[in-house]
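Before anything else, here's the structure in question.
Every protein chain of the complex appears in place save one, which is left out.
Chains: A, B and C, in written order; residue numbering restarts at 1 for each.
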Amino acid sequence: MSHLLEVNHLQTHFKTPDGILRAVNGVSFTVDAGETLAIVGESGSGKSVTSMSILGLVSDPGKVVGGEILFEGKNLLRLTKKEYRNMRGKAISVIFQEPMTSLNPIFTVGFQISEVLRTHYKLNRKAAKQRAIEMLDTVGIANAEKVYARYPHQLSGGMRQRVMIAIALVCQPKLLIADEPTTALDVTIQAQILELIQKLAKEQNTGVILITHDLGVVAEMADKVAVMYGGEIVEHASVEQIFHRPSHPYTQGLLASLPKIHEDEQRLYSLPGTVPNLLESSEGCTFAPRCKFASEACLQSKPRLALQGEQHWVSCLKAEEVRG
Amino acid sequence: MEQQIKKRKTTLWSLLWNSKLGSLGAIIVLFVVLVAIFAPWIAPYDPAALDPIKRLKPPFWMEGSLPEHLLGTDNLGRDILSRLIYGSRVSLIVGVGAVLVSGLVGTLLGLLAGYYGKWSNILIMRTADAFHAIPSLLLMLVMLAVVGPGLTTLIFVIGLTNWVSYARVVRGEVLSIKERDFVRAARAAGASNARMLFKHILPNIMSTFIVLSGMNVATTILMESSLSFLGLGIKPPDVSWGTMLSDGKQYIATSWWVSTFPGLAITITVLGVIFLGDWLRDVLDPRMKAND
Amino acid sequence: MKNSRLITVLLLVVLVLSACSGNNGNSSANNGGNSSTNSEAGNGGSDSGRTGDQAKLVIANSADIESFDPHNNNNTYSESVIINVFEYLVKNGENQEKVPGLATEWEMVDDTTWRFKLREGVTFHNGDPFTAADVKFSFERVAKDSSLKQNSYFKHITEVKIVNDYEVEFITEYPDPILLNRLSKMGAGILPAKYIEENGIESFLKNPIGTGPYKFSSWTKDDRVVLVKNESYYGDAPQWEEVTFRMIPEAATRVSELLTGGVDIITGVPVTDIERINGGEATKIEAATIQRVLHLLMRMTEGTVTADPLVREAIELAIDKQAIIDSIAGGMGTVTRTSVTPGNFGADPGLYETSLFDADKAKQLLQDAGYTNGGPEVTLSASTVYKEIAEVVAAMLTGVGFQVNLDILEPSKFTETYNSKGFKELFILGVGNSLFDASNNYNRFLLENAAGETDYNNPEVEELLQAALSNMNPEERAKQYQQVQQHIANDRPTIYLYQMQGVYGVNKRINFAPRLDEMFILDDIKLAN
C-alpha cells in the first residue's frame, strides 16, 4: 500500500563558513491519510528543517542533498519549481509556530486567506471572499465577516492562530504540517487550537505532521511518534509504545521531565550536556556524550535504527538495557 | 575552558578575516592612517614647496612628465604625491576629530535626555529637532563665516552640527537599557547617578557609538570637501584632500590629475571606512540598519 | 483594494507638494509683481536665446548683478549690465576722453558750478520725455541718501538747479576737478523722476526703466537678466533683439557652456583653459588690460617690522612679478610700479611696464636691517580670490629669508577686516578705478585715510594730495600726482604686483573687443561678418 507521504533517508545540509552543518541526516518516516505523526525533539534537533524540506522551503545556505520525499508516490524533489509551488498551500499546508509574526501585518486577514484561494483556484474576488468567510467561520471565529476586514494586530494570539489554520486548511490539503502550533499560546487556548486542528484533520481525512517538543500534546494528538536528536531519528514508534516502552535514553529523558512541563517549560531541557555540534561528524553515537548508559562501544560506532518490537524502531546499542 | 577563552579572543579577528569587504576596509583605513602618521618620512617633497615654472606637469606615465614628480604637479608646481600624503592628515584629523566632538556632545546630551528625562529630555530633544530642521551645511557656512576657517574651527563646526544623530540614538538606547533588569537592580541597590551612567549605561552604548561613528567619519570627510568647494575649507599652507580637489576643479578638463588623485583618495578612504563600518555594524550591532 | 489606497496616498503627497510650490509661485507673483511672470518668459526664451539665433546674444558672468538701482550698486558686474539700460550725462570715449551722453554740452561756470545742456527728444522706456527734472531727481537722490552705495562719490553735490527743461546746473560743496569723471560712472545713471514719484522706488526696481538702448525684460536672481531692444532709442538702432546675461559661478561650467555653444561670451576664463578655448572650433579668447592693479600694502605703523624701509624694499625686491604673471596669470598681465596706469588721469609712464626684482639684494637688505639669523616674521593676508598669488608671494618672501604666516580669508571676512583696517603687516588688494583719475588711487594715502591701515605719513605727499583734490588746473594737477607716484614708489607703503587683464571666452560668430572698464557696451559687440 502506498503511503500519503514517505520520506526516505532525507539529508538536508547547510553550508556555513565553518563547514557543512548536517541539520537533517538521513531521516525516514511515513504518514498516511488521516494519520498524525508527531516529531519530537529539542530545538536544533532538525525537526523544523525536516518540515521545511518537505515543503521545499529550505532557504540559503541550506539544501536538500539526499534521499527522497514521496508524496502520493511522486518524488517531490524531482518537481519543477512551479509544480512544487502549486502543491504548497493546496496539497501540503503548514501552520507555523508564531501566530504573532506569521501573518503579514499590513494586510487584512481576509486578504491573506483569500490570497491562497485566488492563487490556487483562480477564484474571483467575491467568491474568494465568500469562501474565506466560511472558512473563518469553520475555524470557530465569531463575526467572521467583520474579522475578515481586520488586521492581524487587532486580533488576539488565539484568533490569529485560528486564521493561520484557516489559511492552511482552506484548500483542503492532504497533508498538514503543524510546526509547534501552540507553543506561543496561552495554555487554555492551546487545547482549543489542538482540538480544532484534530477535528478538521479528521473531517478532511488529512495526514498531519505535528512538530512539537511538548509530549503532552503528543499524547493527546498523535498516532505515531518520531523522536529526533542531532538531525537523526533516534526512536520511532506508535504513541503507546513511546510512552510505555521508551527504548532510547533520550526519549526516556524527555519523558522523565514530562510532569514538570506545565510548571515551567524550561525544565524540559534539563538533560545534562548540550545539543551536539552537527558540524563535526562523530564516529560514535551522537547522544553518547550526554548518555548515562554510554560505554566505549557507543563512542566507537554509530548505532543504526533497528526494529525493537512491532513497528518500534530505536537507534541505540543499548536499547534493551535502556528499556530495562 | 582555556580553549574557549582563546576562541573568543580570535573571534573578532577571524570574523574580520572572514569578511572580505571588512578586511579590505580595514586594510585601506590602516594604510591611510599609517601614511598620515608617517607623512614626513614618506613624502618626497615639502607639500607647500612651489615652483610656478613646473606647474601642471602630468603624472609619470604621460608625455611631458617630470620623473621627480610621480603623480605630477598642481597649479603652483607643487608635488601632488606629497600633498596627497600630507593631505591625509587633515582629512583624517577632521574626520575623526569632528566625529569625536559630535559624539561627545551628542552622547552627553542623549544620556542626559534619556537618563533624567522630564525637562532635560524635552529641552534637549526639541533642540535636536530644531537643529535637525536647519540644513547642516548652512549651519556650517554661517559658523565658519563667523569664526573663520581653520583646522580646529572646522573640527568643531562640523562636530557641533552633527550631534543630533548621536543624541537621538543614545537617548533611545538609554531608555531601553534603563528598563533592563541589571540596571534596575543596580538602581534598587542604591547606585549613584554617576555610577549608573558610567558603570552601567555608558559601556552598554559603546557598540552603538562605534557603529554610528564609523558612518560619520565617512560623511565628515565628504563634508570637508564640500566646504572646501564653497571656499570654507582648510587654508594654505595647510593642505587637505578637499582643498586639493576643489582647487583642482577648474583644471579638470585640462589637467585632470590635479583633482582626480585627491578625488580618488577621498573615494577610496571613504570606501574603506564604509566597508569597515558595515562590518563593525554587522558584528557589534546587527539590529542597526544602514540608516546613514 | 490595497493598491488603490497606496496610490491615493502617493497622489495626495504629490498634490500637496505641488500645491506648496504652486503657492510659493503665487506668493512670489504677488510680491514680485512682474519679475515672476517675466522670469518664466525668460526661462522659456533661454533655448531660443542660444547662439545661432542671429539677433540674440548670451553673456555669462560669474556673479549676479546686485540690483537694477544704479545708485545702490557697487560692483563692476552690475554696471557692465545695467549701463545698457541707464545712461550717463557724460560717456567715456575710446581713450577715456569725455564725450556727450545725455548731456550734449557742458561748461564750468565757476569752480563749484557746472552747467549742462541736455539732449532733447530722449524718452524713457515708458515714453516719458527725459528732462532736467530727471537729472535733478537722480543726482539729489544719490547725493542725499547716505544708505545708497554710491552716495560717497556724490555727496558733495549740494544742489542740481533746473535752468530750463533742457539745462541744469550742478553746485558742488568744493571745487571738484573730477566731476565729469563722476558723472560717467555707475551712480550717475539717470532715473525717471516722474515714474518713480508716481509708483515708488520698489515698483520701479521691479520694472526698471531708463533711457538706454536696451530695456529691462526680466531678472531671475542668480540665474539671468534679460534685456530687449529699445525700439524708440534716440541714437543708432540697437542691433540685438534680446540679450541675456547669465550668472554662472563655476568657472568650469562657464567654459563648458561656451564650448557647447550655450553662451556667446564668458568672463573670467581660467588661464589653463585659454588653450582649450582657442583650440575650439567655434571659440576664441579675447583679453584686454583692465583697470585693476594688484597691490601689496604694507603697514608702516611704529613697531611693526615693515616700518623699516629696508624691509619694505627687501619685500619689493624679493618678488618676481613677471614670474607671477607668466605662471599664474598665464602671461595675462603687465608689471607696474604705479597703479595709475595709462588711460588714467595723472599717469606717470616712467613707472609703467617696469618692476624691480633682485633676490640677492633683498637678502642683503635684510642683513643690513639687522636680521642676521632668521628674517623678520610677517603675516600676509589675502582674500581667497587671490589665494594662488598670495601663496606664490609667500614662497618668494620665504625664499629670501622672511618667515611668512599666510592668512587667507574668505571674501566677506576679508572685506570686513579691510573695512575695519585690521590687517597685520601685509595684505594683497585688487584695486580698480572707475573714475579714471589718480585721486581714486592715492586718496588712501591721505593722512586721514592711511591712519590705521598703512599709517603712511609723508608730509610732502600729504600736501601734494590735498592740493590736487581741488586743483582745477589739469596740467598742474597731473604733475602733482606724478610727483606723488614717485614718492610712493620710493616710500613703499604699497608695492604693485601687476595690472590684470580681463580674459574672455568668445564665440567666433561674435566680434567683441573687451574694454579697459570691463563694461559690456552691447552695441559695440557685433556679429562677425
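By definition in this document, a contact is a pair of C-beta atoms (placed from the backbone, for glycine too) under 8 Å apart; a residue touches a chain by one contact, two chains touch by 3 or more.
Quick note on the criterion: contacts and distances are computed from a predicted model.
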Exercise. For the chain that's not shown, choose its UniProt protein name out of "NADH-quinone oxidoreductase subunit M", "Glutathione ABC transporter permease", "Na+/H+ antiporter subunit C" or "Sarcosine oxidase subunit alpha family protein".
Key: "Glutathione ABC transporter permease"
Quiz prompt | Shown chains that the omitted chain touches within the full complex | solution = A, B, C
Self-check item: Given B:Ser23, B:Thr127 or B:Asn204, the one touching the chain that is not displayed
Solution: B:Thr127
Quiz prompt | Contact partner of the left-out chain, one of A:Met87, A:Ala128 or A:Val239 | solution = A:Met87
Quiz prompt | Contact with the hidden chain (one of C:Lys56, C:Lys98, C:Lys149 or C:Lys387) | solution = C:Lys149
Practice problem: Could I get the residues of chain C that touch the absent chain, sorted low to high? | Solution: 2, 5-6, 9, 13, 16-17, 20-21, 24-25, 27-28, 31-32, 35-36, 43-44, 46-47, 64, 66-67, 69, 72, 74, 146-147, 149, 152, 202, 205, 220-224, 246-250, 252-253, 256-257, 259-260, 262, 410-412, 415-416, 418-420
Quiz item: Which residue numbers on chain A touch the omitted chain?
Solution: 55, 57, 60, 85-90, 93-94, 96, 98, 101-107, 115-116, 119-120, 151, 153, 164, 167
Quiz item: Since one chain has been left out of the picture, which residues of chain B touch it in the full complex?
Solution: 126-127, 129-139, 141-143, 145-146, 218, 222, 225-226, 229-230, 242, 245-246, 249, 252-253, 259, 263, 266-268, 270-271, 274-275, 289-292
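In the analysis below, only the chains that are shown with their structure count from here on.
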Quiz item: Where is the C-beta contact count highest, in terms of which two chains?
Solution: B-C
Exercise. Taking the mean of all protein CA atoms as the centre, name the chain whose own CA mean is closest to it.
Key: B
Quiz item: Per the centroid of Cα atoms for each chain, what is the distance between chain A and chain C, given in Å?
Solution: 86
Exercise. Determine the centre-to-centre distance between chain B and chain C, using the mean Cα coordinates as centres, and give it in whole Å.
Key: 42
Quiz item: So how far apart, in whole Å, are chain A and chain B when each is placed at the average of its C-alpha atoms?
Solution: 51
Self-check item: Where chain A touches two or more other chains at once, by residue number
Solution: none
Quiz prompt | Per-residue overlap in chain C, given as positions that touch at least 2 other chains | solution = none
Quiz item: Taking the complex as given, what residues does chain B use to touch chain C?
Solution: 48-50, 52-53, 55-56, 75-77, 144-145, 148-149, 231-232, 235-237, 249-255
Quiz item: If you look only at chain C, which of its residues touch chain B in the complex?
Solution: 250-252, 255-256, 270, 272-273, 275-276, 323-324, 326-328, 384, 387-388, 390-392, 394-395, 406-413
